[in-house]
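What you see is the complex with one protein chain gone and the rest in place.
Here is subunit A:
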Amino acid sequence: MVKYVDHVQVVKRMNGRLVVNKMFKIVFLLATLFALAALGVLVYRMFDQGWGYLSADFITNFASRFPEKAGIKAALIGSMWLMVVVAPISLLLGVGTAIYLEEYAKQNRLNDFIRMNISNLAGVPSIVFGLLGLTIFVRSLALGKSVLAAGLTMSLLILPVIIVAAQEAIRAVPKELREASYGMGATKWQTILKVVLPSAVPGILTGSILALSRAVGETAPLVVLGIPVIVHFLPNGILSEFTALPMQIFDWAKRPQEEFQYVAAAGILVLMTFLVILNSIAVFIRNKFQNRY
């Protein structure tokens, strides 16, 4: 009888393989822990420094020259206003583009070119979008340093991310669902609206909300647009001037008095809470509406 498996050889080599297996498990675990530890240290420092300054007054006061009286109201409400502009614009344009590219666009050179450039856009540094916004929205269209100008700039910044996320989500909808819909006599638009989009919504929203959190935290484009920092009023419309959370934190961190570093840390805690809320909405949506088929 021919011996297919040499047991002695197998045992000899098995040990080596198992060691390598274990080694890589540890390497990857360390990689994960490294990121977590960095985050842990960061969060701990912020809490340590900022907790003492975090209070109801901190949320409801305007900024002040006295660290103990300083508050983040103008920036917090300003950031909310920014979202009111960014969310609908970026969602409508982003999802619209993704539907066109995935469902309607033919596979030709022009559309390949468009697809490639959208991916490239996602890699453009945010400060470049700031310069674009300054030239087009703030100056040419004379929108000034308004919520609308900043919102449009931020929308442009996160559009590529939303488009790519929405494309992935739409592509992940099984072909059978579409074919079944066509088989029932539905038109393309009916299929998109009633079949494709509802199945793709969790993916689209998860990607979009992550992109929106990026818009909340971005500072560079706002600095280039010249968004003011010392603002003691709330915006009364999308054409009103405003300030945003990262601008306010940036300003506090630059102050000479040490107490303002703690105020900045408290500001970061508010910003992080804002982001955690946005991200938990994303997680909630994903868990609630996933695995429908």
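Here is the rule we use: a residue touches a chain if its C-beta (ideal position, glycine included) is under 8 Å from a C-beta of that chain, and two chains touch if they have at least 3 such contacts; residues count from 1.
The working rule: contacts and distances are computed from a predicted model.
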Which of "Lipoprotein", "Putative restriction endonuclease domain-containing protein", "Carbohydrate ABC transporter membrane protein 1, CUT1 family" or "Phosphate-binding protein" matches, in UniProt, the chain that is not displayed: "Phosphate-binding protein"
Hidden partner chain, touching residue among A:186, A:220 or A:234: A:234
Touch criterion as defined above, residue of A:96, A:174 or A:226 at the omitted chain: A:226
Of A:40, A:125 or A:198, the residue in touch with the unshown chain: A:198
Where the missing chain touches subunit A, by residue: 62-65, 77, 80-81, 83-84, 87-88, 138-139, 144-145, 194, 197-198, 201, 205, 223, 226-236, 240-241, 243, 251, 253-258, 261, 281, 285, 289, 292
